[in-house]
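Other chains dropped; remaining ones untouched in position.
Just so it is clear, A, B and C label the chains in written order, and each chain counts residues from 1 on its own.
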Amino acid sequence: MNIGIIGATGYGGVELYRILANHRYVENIHLYTSSAEKKSYIDEYPHLSHIKENELKPLEPDQIKEENDVVFLATPSGISASLTPELLDDQLKIIDLSGDLRLKNSDDYEKWYKKAPAPEMLLQEAVYGLTELYREDIKNAKILANPGCYPTATLLGLAPLVREKIVKENSIIVDAKSGVSGAGRNASLATSFVEIQDNFKIYKVHQHQHIPEIEQELHKWDEKVGFISFSTHLVPMTRGIMATMYIELLEEWNTSKLVDLYESFYKHSPFVRVRTNGTFPSTKEVYGSNYCDIGLAFDQRTSRLTVVSVIDNLMKGAAGQAVQNFNIMSGFQENEGLNFLPVYP
Amino acid sequence: MNIGIIGATGYGGVELYRILANHRYVENIHLYTSSAEKKSYIDEYPHLSHIKENELKPLEPDQIKEENDVVFLATPSGISASLTPELLDDQLKIIDLSGDLRLKNSDDYEKWYKKAPAPEMLLQEAVYGLTELYREDIKNAKILANPGCYPTATLLGLAPLVREKIVKENSIIVDAKSGVSGAGRNASLATSFVEIQDNFKIYKVHQHQHIPEIEQELHKWDEKVGFISFSTHLVPMTRGIMATMYIELLEEWNTSKLVDLYESFYKHSPFVRVRTNGTFPSTKEVYGSNYCDIGLAFDQRTSRLTVVSVIDNLMKGAAGQAVQNFNIMSGFQENEGLNFLPVYP
Amino acid sequence: MNIGIIGATGYGGVELYRILANHRYVENIHLYTSSAEKKSYIDEYPHLSHIKENELKPLEPDQIKEENDVVFLATPSGISASLTPELLDDQLKIIDLSGDLRLKNSDDYEKWYKKAPAPEMLLQEAVYGLTELYREDIKNAKILANPGCYPTATLLGLAPLVREKIVKENSIIVDAKSGVSGAGRNASLATSFVEIQDNFKIYKVHQHQHIPEIEQELHKWDEKVGFISFSTHLVPMTRGIMATMYIELLEEWNTSKLVDLYESFYKHSPFVRVRTNGTFPSTKEVYGSNYCDIGLAFDQRTSRLTVVSVIDNLMKGAAGQAVQNFNIMSGFQENEGLNFLPVYP
């Protein structure tokens, strides 16, 4: 197959390249960037010295459509909303890693992203690609909205509870932490080494644009789940997200029964690993891999459940899940080209 | 004054030394350690090359009593419970940085610390040294139980609310994060560089021994506050604690009124800095200093309040607060010898 | 093929597992450890949850010989010297990642390692596995001594010059820097997070045991090259080695001619990437991969050449090169199972 990566010079783009370069069914990879001054992929990323694909091409929709069977958009929010309509074509499948096509309600997009939304038709056609929950829809998707990194960790950690409708209204609190690569590849004082190193920050308190995305899915599963409190923190590390979630349940449970519920829920999902032995995952345990690891414990003292979910934000939180969806859309095995073990240490 | 530091070779001990070596009213510092094989402070800590105090002395209670006016115990939990009774003396004031004398209920100590508690009499005499709340008691203390690092950050973040009795029962959730120096100075695989670097971990889920300490104080202030959910995470950084707290209030508030409440509550406390401009502190903003910085925001959408409190765990969370208490016990200015600005960057 | 990893719980062992688990020609992997108390691989390394091999077996030479076609020894120095003789067998090939079989002169081993050397016969039979230099010998090796991490980076950086015999006697200075995983997986204060983070150390000044290994090879290539000055530093990072080398040449050269020399020297070596554009590699550009990247510049001002060589110490510096040698010994393609791109960022 011929594959295009739009936004190839960002961290999401280069992670897609890392996976697809060794994917058995990918023949050619075309690299596109809007940064006209960038000439060669190896100059941007010397760790790719000696690869065959090296040319960085401009964003010309007609050429992109002609050259590719599938394109991945690994672009900042706001680009896909305007670019995707120009790429629409019977032959081309589109996988969008940005937030532009995820919210069905375009008012929500405007409110939280403070940008113009994508055309309504596009929003309705795009399939939300939380793989473990929506495999059937994904099979036939032509336009796929790949989930955000925080929503992926959060939703996979909550799905077994919320689909079971055992969560008390308005009781979910998500305290999320992310490595810095989630902020993208750009020159900014706020993400400079000296400002981040040996430091721990909270940001976008009550204002993160992933809140409506998470609530949209939760409400599909159980309309009585209500609002979530959601906060985001920056950890001085490169990759990884941990969502620590506090939940009140409608009835008494214990840890062991809940682990069974999770195990059963994910038994056909090769990339979700539920801890059955009372341990909790740390972010490095999924580093560089497509896994989502989940641990949980019910606290009899407070009658509150703690669920911890970790992913690599560039993999299961972006490029990895995108390729997982690409596999399903293409009729391949779900884990084709994704069987990396985590890089540990 | 003649000052003793027991447990001088730990990180708490050496931080006490850093402060006291430049304290105007401290004449001599005596260094004690139970590690008999350690011979010289400079061999342990070459960053102290060229200091005058260098001898590491063994733990001999009689000699300690003779040589000092005040001793600081910067020892692991379990030591102080048995050592303090041997140090009791009319002339000697004792400041204990461990958890041994903090819990008034010795059953709680046994349950959470899984060690033998200190004698009852000692527990009743020890004054809990959360400086900003208990200045009057501290003035006359002979035995001071210096608060834990997590309790300091948490309690200073919650005190204005709980003292005002505006918190809904059982609604407090504390998601706490700490740098690695909080784990002490010792050889352990779990805190080795390679296991921590580029990693983020949760630990002691529902089981941290600081839970009863926090609840003991909260219940003093408002017996209706109920249980807290409390979790602890390890951040790949050396110093710093952030407590992110989620609270439901009994009535509607807004951020601005709450900021006023905090400002007013801490107006005579030089080391608590409340953010009045809607920003939130990061841990590095108090690095190496005795400050506790607090930011907060009420979320109208979920009717939940988020409070963020940061400290340097070795300073306000240990040695700094201990010297603050020492100053008050000795009749000095509260901030004597503690006027460091944070080291930033 | 049936493969054994002895010392599976160390960082070298688990990196071997990461590679071999996805190697096309490896059927079964058997995991051995001398730590009797360790029961399961997943308990040691939860990032491997859901793998099939999980049993940790004791070190019983007869069983090891029976179960495997090839064994990798990823053990600390001193183990292989005594264990390898017990494993000798017509059917079993041995790849030793420790330093025990590298030095042909057993006096050197005793002097630098301060341990008893391996039997002379073994030392003479072992083939030194610096792949790019000794492919022909490696093909027929039964016992392979896999090079040290520092020697690999250093020797690949120097080989084109020294084989060309253009280096001035006693002029080579190697200033080497390593990530902390090179120190192995163990509980030690010296490699604890708090002691390493935000710190840069020099260690083993003039005394590193890799000095005789480097000089042994250099002297094979040019007996007039003399002694090297070699120093080692610890960088607060997990993986990666950089050797910065300063060399005086016998005649005038320029950078461009030297780049040609290197390019030509490594033209059949898929894992050595010479920078032809005047840039220098950083360690992260080979992270998680088997590459050795080299940059160089001749300084007309001082008539001295600077060569920079980087590797991932756990890959090309240990497990990666070991599998590269395994491939050659087994008649596979040199890069079989090693085609990872570096993990960047």
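For the reader, a short list of remarks on this structure follows.
Methods note: a contact is a pair of C-beta atoms (placed from the backbone, for glycine too) under 8 Å apart; a residue touches a chain by one contact, two chains touch by 3 or more.
Computed from a predicted structure; not experimentally measured.
Each chain in view is the same protein; 3 are placed here, and the whole complex, as held in this structure file, contains 4 copies.
What we mean here is this: only the chains that are shown with their structure count from here on.
Chain pair with the highest count of contacting C-beta pairs: A-B.
Homomeric contact chain B/chain C: same residue numbering on both sides for over half of the interface positions.
Computed centre separation for the pair chain A/chain B is 39 angstrom, with centres defined by C-alpha atoms. Centroid to centroid, with C-alpha atoms defining each point, chain A and chain C lie 36 Å apart.
Put simply, the C-alpha centre of chain B and that of chain C have 46 angstrom between them. Within chain B, contacts with two or more other chains are made by residues 194-195, 197-198, 236-238. Those residues of chain B that touch chain A in the shared complex are 170, 173, 175, 177, 179, 194-195, 197-203, 205-206, 227-229, 231, 233, 235-240, 242, 244, 246, 280, 282-284, 287, 295, 297, 299, 301-302, 304, 306, 308, 310, 345.
Those residues of chain C whose C-beta lies close enough to touch chain B in the complex are 11, 180-181, 185-189, 191-198, 236-238. Against chain C, the residues of chain A that register as touching in their complex are 11, 14, 17-18, 21-22, 45-51, 181, 185, 197-198, 238-239, 270, 273, 275, 279, 281, 284-289, 293, 339-345.
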